[in-house]
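Showing just some of the chains, left in place.
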Amino acid sequence: MHLPLLYYLDLFGVAVFAISGALTASEKKLDLYGVVIISIVTAIGGGTLRDLLLDRHPIFWFEDPVLLIVIITASIATIIYTRFHHPPLRVLLIADAFGLGLFAISGAQIAEAQNLSPLIVVVMAAITGTAGGLTRDILCNEIPMILKKDIYATAAISGAAMYLILKALGMNGVLAGVTGSAFVFAVRIAAITFRLHQPESKLPS
Amino acid sequence: MHLPLLYYLDLFGVAVFAISGALTASEKKLDLYGVVIISIVTAIGGGTLRDLLLDRHPIFWFEDPVLLIVIITASIATIIYTRFHHPPLRVLLIADAFGLGLFAISGAQIAEAQNLSPLIVVVMAAITGTAGGLTRDILCNEIPMILKKDIYATAAISGAAMYLILKALGMNGVLAGVTGSAFVFAVRIAAITFRLHQPESKLPS
């Protein structure tokens, strides 16, 4: 089972993703229900797709209603807060980077437990970390942000790859996981701080 | 197995959803095939996602080709009809409310059979009733209607909650199911009649 600490980190991760969902949805003139549903999809979409692809049942949020309650609460709190204040976007970006690190490595570990090849493990890390935000953007009728110009999935992929490499080099699994998560976090923060983008791919005109 | 009456109600429900899919698609200059595929997705999308999440196999429409045949027939009939007449939108909204009531409660009952917690049962009711229409709107490149300003998923959620509460209070399952479905229907009809909307969530400007 979860270590208590890991469990609270997980709750923190879904809450942060729920807030990011609520903020994106708020700009789209959705109704309250729409905002909450987008928060839910953002927070659990990646892990749900991972569980479906890996045939893990029950899906991770079925057994623990606390997850949904945390998400819904975070979403409603965001809606109320943003009626009176501008959201602290910088803080949220940092929290979101933290959540991405957590989810990417937990996705990698779950895929690893099924003895999948390293390439698939890395793909599962990316799916776990980013599919929720991708679905959020599709629902909001935008080209998904992560496809456009942000080092987001790239961060998840590099952190998961580092995690696998460290383990292959003999590092203890927990330590490798923490290092991998921290690397995802660091890449994201660097990307935000220095406004790094990946080069665009363009057809010749 | 299905009671015969329930089975015919189910067929009625998918037909109504198929028509709503065909009408939405018709406004988008899709070709005939596109309209039919959107009808299919609208009618079976919610139940399919529910079955995937709950690991129920075979998916409900695999075993009974009659469902697909009814959907395709309803879709083609709608295309032909709307070439000559304006569709009776009011009648369709009422029929759609009826379908939503059916699907929400049947989704709740299927989730209940897996001993899931009440919160998840209600979520499954909402998914069964609304995910098809949501996918329809994504395919038509619109922000899903149910996220914007209609008491639609809210109706499914309240009806499913009422169903669970009535059963917890000792009411017979069939009666609770009928009452829950009727409540979904009534909420939708009230929302349509009085043009009720949920408040928008907005960022301060």
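For clarity, chains are labelled A and B in written order, and residue numbers in each chain start from 1.
The rule we apply is simple: a contact is a pair of C-beta atoms (placed from the backbone, for glycine too) under 8 Å apart; a residue touches a chain by one contact, two chains touch by 3 or more.
Computed from a predicted model, the values in this text were never measured in an experiment.
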Margin query: Starting from the 2 chains in place, I would like the total count of identical chains in the complete complex.
Written below: 3
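Here is the rule we use: only the chains that are shown with their structure count from here on.
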Next item on the list: Could you put a whole-Å number on the gap between the CA centroids of chain A and chain B?
Entry: 30
Next item on the list: Would you tell me which residues of chain A are touching chain B in their complex?
Entry: 22-23, 25-35, 37-38, 48, 52, 55, 57-59, 61-62, 65, 68-69, 79, 82-87, 138-141
Checklist line | chain A-touching residues of chain B, taken from the complex the two chains share | finding: 52-55, 114, 116-117, 119-120, 123, 134, 138, 141-144, 146-150, 153-154, 197-204
